[in-house]
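The complex appears here minus one protein chain, its other protein chains still in place.
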Amino acid sequence: MTVMFNVRSVVWALVIVSLMLLPLYSSVSGNIFILTLFTRIVIFALAAVSLNLIMGYGGMMSFGHAAYLGIGGYAVGILAYEGIGSGFIQWPVALLASALFALVIGALSLRTRGVYFIMITLAFAQMAYYIASGMARYGGDDGLTIYKRSDFGGLINLSDRTQFYYVCLACLFGGIYLVWRIVNSRFGLVVQGVRSNEQRMEAIGFHANRYRLVCFVISGMMCGLAGALLATNTDFVSPSIMYWTRSGDLMVMVILGGIGSLFGPVIGTILFLVLEESLSQVTEFSGIIIGPLLLLIVLFARGGIDGWLGRLRRG
Amino acid sequence: MLLVVEQLLNGLQFGLLLFLLAAGLTLVFGIMDFVNLAHGSLYMMGAYFAATFAAWTGSFIIGIVLALGATLLLGMVLEYVALRHLYGRDHLDQVLGTFGLILFFNDAVRLIWGPAGLSLPLPAWLTVPIQIVPGVFYPSYRLAIIAVSLVVAALLYLVVMRTRVGMLIRAGASNREMIGALGINIRLLFTLVFGLGAALAGLAGLMQAPILTVQIGMGENILILAFVIIVIGGIGSIRGAFLAAIFVGMIDTLGRAYAPDLLRHLLSPTAASTAAPALSSMLIYLLMAIVLVVRPEGLFPASKR
Partner (left out) sequence: MRSTFWLAGAALLALAQPANAGDTIKIGFVSTFSGPTAVIGNDMRNSFELALDHMGRKMGGKNVEVIYEDDTFKPDVGKQKTQKLIESDKVDFIAGYIWSNVLLASLKPIVDSKTMMVIANAGPSQVAGELCSPYVFSTSWQNDQTPAAVGEYMNQKNVKSVFLIGPNYAAGKDMLAGVKSTFKGEIKGEEYTVWPSQLDFSAELSKARASGAASIFVFYPGAAGVQFLNQYSQAGLKATMPLYTAFTIDETTLPLQKDNAIGVPGAQQWVNDLPNDANKKFVSDFRAKFKHGPSFYGAQAYDAAQLINSAVVAVKGDTSKKEEMRKAMEKADFKSVRGAFKFGNNHMPIQNFYLQDVVKGTDGELGLKTVATIVKDSQDRFHDKCPMK
């Protein structure tokens, strides 16, 4: 207690403070792009946090999480295209649509286990991808440009970079807080119990699948929110944000940072996207580095970066 | 009517090719309980090897034989060096690790062979269309694919059902711990099975090469189809994979052939022409979702525990 401190907590505190001060740095240094980049990172971190809720705590390996990015994004995009510009309509619709989608596919998918669950969630996400590709009115494969960002009637201005960044950051912190509350509630304990021993939980009288489903829906809504933010950030939404490789990227972010860790997905996302951005400037053959690195992380650094930080203690 | 026959053949050919890819995947998955995303990379390597060796030797057949050997070897080396350390791990670890291998292989191939891809030209005797029924000409090479795939499927069936190795494979698929306990050299068996799976993937890749191109990332889209197939068929079941592959091949081809006409009755022509390709690609996933909802372990679950 006295002089012992944990490298992990220091790193987290640093990450949180840096994220909060980033716009300041950006405006002082005149480096606008770092804000652009980190807005995207914060949004993907929210998606990763939502995936971690079901994957890390609920033991549900969803390989179709990018579908919610698309649903949230298309909800905002389609409403904007149809002339409904109010954020007070767009954002609740985005959340509801993702919740509904999660409810339906969750109810069906939770009948399966293990790899079958991975594959059925993938199947539903691919269906969503192809549905979006087929929507001729909304651009089909080419995607839909959002000409005007959601209007929150003077409350917040999403077109202002700094304000938008802080909106995204607030959503991320809100998401993390929500996950923390869920994980430490009675409900969360049941879900984690189901992960480690489903039969026992059923035997004590918990309807395992009902708990899982609720968890699945909450996660879907959070990711849908990330999707709405992402579409706003790019002013553009296209089916490619739902493609299965994107779901794979999300999984990588979570595992890289540390599955089942509250902050792990955030640092996983930062690392993943910063490497993606900077390695492409160093070499066009980044896969030769990233690929074996992933394998090594899986083999030797279980628990991801967060797990590794946890093992580093200093006296 | 003749068109229907032709489209059925197209579907059959595509399905059989998918079977070759899925068979290796389901074997590895069923026995080692190992999710190998890099299976698609082995498919790609098969095609690159075949194109390279065929160009070196000047012979299509010799090129193919050498490429099969090379993919078998590559598979076994890969298993020995990296993948065997992932057995017994979480499926998620396996997905991530082999996803890393995909990235590696794609860029390694680009470094070695360049981004342009290669071509594997057919010998003249395989380029002439054959008249199968009066009025219907069909590419002889596609017929050759159908024939080779059927032979391989039959061989695989014989090996798995009639030989000692096959018996071990089946035993492994239904109860992994047991065959280890029986004193079988399980590591060697695993390496062999993995090599066999790699060779099957390589075969699929190199047979597809003259129809498609030999290019980076060629294994990825088709890998997802292969996963769909083994999940529909039931993991570890060769028979299930065979039936599911034919199913998926047919649905994909027939969907593309007839969905546009069907949709044109329902929608405006422009909307129909955009929606049709999307709809036909979706059918496969719809099929998988329905199968899994009705039978959560696929059509022919190999292991019941």
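Labels for the chains are A and B, by order of writing; each one numbers its residues from 1.
Methods note: a residue touches a chain if its C-beta (ideal position, glycine included) is under 8 Å from a C-beta of that chain, and two chains touch if they have at least 3 such contacts.
In this text, all values refer to a predicted model and were calculated from it rather than measured experimentally.
Asks: The chain left out here touches which displayed chains?
Replies: A, B
Asks: Among A:Asn31, A:Ser86 or A:Asn157, which one touches the chain that has been omitted from the display?
Replies: Among A:Asn31, A:Ser86 or A:Asn157, only A:Asn31 touches the chain that is not shown.
Asks: Contact with the hidden chain only, please: which subunit B residues?
Replies: With respect to the unshown chain, the touching residues of subunit B are 2-3, 6-7, 10, 13-14, 106-107, 110, 114-119, 121-122, 127-129, 137, 139, 141-142, 208, 210-213, 215-217, 221-222, 253-254, 256-257, 260, 273-274, 276-278, 280-281.
Asks: In the full complex, which residues of subunit A touch the absent chain?
Replies: Contacting residues on subunit A, toward the hidden partner: 25, 29-34, 36-37, 40, 133, 140-143, 145, 234-236, 238, 240-241, 270-271, 274-275, 277-281, 284, 293, 297, 300-301, 305, 308.
The rule is short, and it goes like this: only the chains that are shown with their structure count from here on.
Asks: CA centre of subunit A versus CA centre of subunit B: separation in Å?
Replies: 32
Asks: Contact residues on subunit B for subunit A in the complex?
Replies: Checking each residue of subunit B against subunit A gives 29, 35, 82, 85-86, 89, 91-97, 99-108, 110-111, 220, 224, 227-228, 231, 235, 270-271, 274-279, 281-282, 285-286, 288-289, 292-293, 296-298.
Asks: Considering the complex alone, what residue numbers of subunit A touch subunit B?
Replies: Listed in rising order, the residues are 55, 61, 63, 108-109, 111-116, 118-120, 122-124, 126-127, 130-131, 133-137, 140, 244-245, 248, 251-252, 255, 259, 285-288, 290-295, 297-299, 302.
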